[in-house]
Structures are given as structure tokens and as C-alpha cells.
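Some chains have been omitted; the remaining ones sit where they do in the full complex.
Just so it is clear, A and B label the chains in written order, and each chain counts residues from 1 on its own.
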Amino acid sequence: MSAVRGNVVVTGITRADRSAVDGLAELGVSTVHEAQGRTHLLDPALRPVFRGARVAGTAVTVSLPPGDNWMVHVAVEQCTEGDVLVIAPTSPTQAAYIGDLLATSLAARGVRGVVVDGGCRDVRELTEMGFPVWSRHVSAFGCIKETLGSVNVGVTCAGQWIEPGDVVVADDDGVVVVPRDRAADVLAAARAREQRETAIRERYRSGELGLDMNSMRGPLEAKGLVYVEQEPPR
Amino acid sequence: MSAVRGNVVVTGITRADRSAVDGLAELGVSTVHEAQGRTHLLDPALRPVFRGARVAGTAVTVSLPPGDNWMVHVAVEQCTEGDVLVIAPTSPTQAAYIGDLLATSLAARGVRGVVVDGGCRDVRELTEMGFPVWSRHVSAFGCIKETLGSVNVGVTCAGQWIEPGDVVVADDDGVVVVPRDRAADVLAAARAREQRETAIRERYRSGELGLDMNSMRGPLEAKGLVYVEQEPPR
């Protein structure tokens, strides 16, 4: 599917497999990002409004104008348990697309979090609710409800293309998207990576060096690295 | 009153009514901002140095040069119980206008917090004291004390005009100012809004949709919104 045309709400979307989604949630953004070849990472300027959350969910996407969140109300109805709502304004804006009221509505439907390339407000209430949002801005400035957009079309959000039903993984390191039909493969690769890292972590903890574990000394020397003793201080 | 002229300290300022101030403190920035027609919100780049504080107080204002906080000492004397100190440099600067020493002096006078369109330091000590500051920067770089400014004149701070005695409301969502003689009206409007929101929150929590509560379906269709079933994945 290519770009947005007209204003549509696509219903009955195909979502990534739930067990793959839940598996990805345990692994976190950095591991998943590596496991799929360092692609699909959203702009690091998106930050969580509170620390410590780690979620994965299936994307319900919204494309809408700057400063106007009318379509978010439309999108809520398309959300179901296990989703993450992805809000993608068509132009940069600091306006708050999401606050505690919409979060309450989303939470009631089992939505796991929101990713918005714009503003968020009611940070204290969201923190108390434990409903996680990743946003570019925190701003009390609200949205109007005048102009249409589209729900469940492919969107670019914070620099990445996201299609409805893709997996969105988010934690303190940021947000990464896994294309729907790659979820199982990426999960397998991420788990393998996690296992390798657990072993490495143990060796690091015991004092072993990356230089030795990865046999780097030869290649470093071959490239010309030289060790010299520091001259005694004057 | 128009712009600053000469270097003056205005004494005996008229402050907003205390009960209105205290009422606004309970409602928070986003609600107050909406209640006064989405005006008077300071630049969202001002952030609290720690999370969870929510205060309102009457503004004591300082206009001063970049990197010079001599006039803050003058302003402290003008502060009394229930005030918020508003520090407005005449040009962008990252220098720290406020740290734990001045905060101690302000706290001793009953000041509720500081808003500064510049830097703040001693973040750990301020957090331990529970003395809230909203600033554009955190920086250890201190100020000199060479050049005059003015206290309790109208200032622009982080993009908004603030007069002495106005109400400053600040929390995790940012900072908003309420003109002194509008405090009671804004409080009434904000309380009404809060009540409406409490009712809405309850309905959202029970699963009702904004689309239905706000009768949006008709207007959306009238503007041309179309629902389509997703094609089955290839």
C-alpha cells in the first residue's frame, strides 16, 4: 500500500500474532532493533512521559493534521485489547493529541500505550494511571476538532513507516516497529541475541574482556593500533 | 503598563486573591489553560527540575540581563508567603539564576516555587528540599552580579506577558499564567471544566466512546469520512 488518499478508516485490519507481540514485549527496544538489522527505530526525540514502562502492541495508526485530534476519537473505536495507538501528524506540531481522558478511554479498551509524534499532556495523571505514552513534546496546548484524516493506513511516524497491525515495541530506550509478517522471525532472532547477551554479560561480570572474547587484538593491530607508554609527567 | 523603563523596584503590588490562587493550584496547568481559552501558556521548553509538584502562586517578576542574577537578590525581599518568583532574562541564556541557596532564602519567605527562562542548578538539593523550579536549562554555570534590572514590572517570560500579582500555575505539564483580575473567573470556569471531565472520565472508563458521547459520527460522515474493510493480506 502506498500513500494516504482521501480520508478513510480501514476496519478489520490483520494484526501481528499475539504471542509474538507478547514475546517482543519482554525483550525491549534495543534488542529488537538489533535483531532486525538496526532498522525501523523511531526518532530518539520521542521519549516516555514516565520511566520504567516496557510494552509491545499491535499498531492502530492515525494520520491527521497538525493541532487537530478529531481522528483520535475515530481511532479509539478501532482499537482493541493488545493494541498500541500510533498518532502521526502530517506536519510538525507541539499540540497535545493525548491526555488523561483519551487515555482512560483507550485503557478501557485494553490498549497498552500511545506513540505520538507531537505533544502529550496530563503527565501526572498518566503516571498515576500507569498508562504509558511516548511523545516528542509535553505541552498543555490542546487540539481542535475540525479536519479529517485517516485511520489504519500506512503512516510515517517520527521517521519510520508503520502499517496497521505492525508490532510497536517501546521502553525507556525509545520506540521500534516490527513489520507484522516479520514478528515471529524477529522474535526468534531477538531471543537468540538475548541468550548470547546473557552469556556475554556473565563473562563480563567475571572480568573477561571484550577484546579477548571477540578476538579483537589481531584485527586492531592489523589496522595499525599502537600501544605506547605515557611519558612521565613534567 | 507598557515596557520597562529605567531600573525600578515596584513595591506594594496588588496580588491576586489568595483563595482563587489556592483553588487554581488544585486544578493544574492543562485544565486552567483550557479554562481561559488556551492562552497564556509558557513555552513548553520550560520543564520542572523534579516531577510531581503542582503549585500556584502570585507572581513577583524580575527582568534582568543574561547571565546576571543580581536583581534576584533584590526580588527576594519583595516576595512573601504564597508568591512564585518569575525570572525573565532579556536575552537567551543558559546560566543558572537559581540554586539551593537562593531557594532556601525564598522558601524561608514562603515562596512556592520559581519559574525561570534560563538555567537552574543544585537539582539534587532542590529535589531533597521539595522546592520546585521550572527552567529551560539545567546548568552549573552561575551568574555574575554587575548589572541592574527591574522587579515587579511587566515581563515576557518564555513567550508570555506576566504582570506582578498575576497567578502562576505550574506542574508536570508546564506553566500557565492567569491575569490577576481574571483569577476568580478562570477558577470558576476551570472548576466547571473539571466537573465535566470527571463525568466524562467515568463514562470513558465504562467503555463509552467519544464518538457517541460527542455525537461525532454525523459530522464526520458529512465531511466525507469513509469506512472500508481491509483487503486480506497477500
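Following the convention adopted for this analysis, contacts are C-beta pairs under 8 Å (C-beta built on N, C-alpha and C of every residue); 3 or more make two chains touch, one makes a residue touch a chain.
Bear in mind that the values here come from a model prediction, so they are computed numbers and not experimental data.
**Student:** Could you tell me how many identical protein chains the full complex contains, when just 2 are shown?
**Tutor:** 6
Here is the rule we use: only the chains that are shown with their structure count from here on.
**Student:** Distance-wise, how many Å sit between the C-alpha centres of subunit A and subunit B, to the nearest whole number?
**Tutor:** 30
**Student:** State the interface residues of subunit B toward subunit A in the complex, per the touch definition above.
**Tutor:** Its residues touching subunit A are 28-30, 33-34, 38, 41, 44, 47, 51-52, 54, 171-174, 176, 197, 200-201, 204-207, 209-211, 214, 216, 220, 223-230, 232-233.
**Student:** Quick check: in the complex, which residue numbers of subunit A touch subunit B?
**Tutor:** Per the touch definition, subunit A meets subunit B at residues 6-14, 50, 70, 73-74, 76-77, 94, 96, 99-102, 104-105, 107-109, 119, 121-124, 127, 137-142, 145, 148, 152, 164, 180-181.
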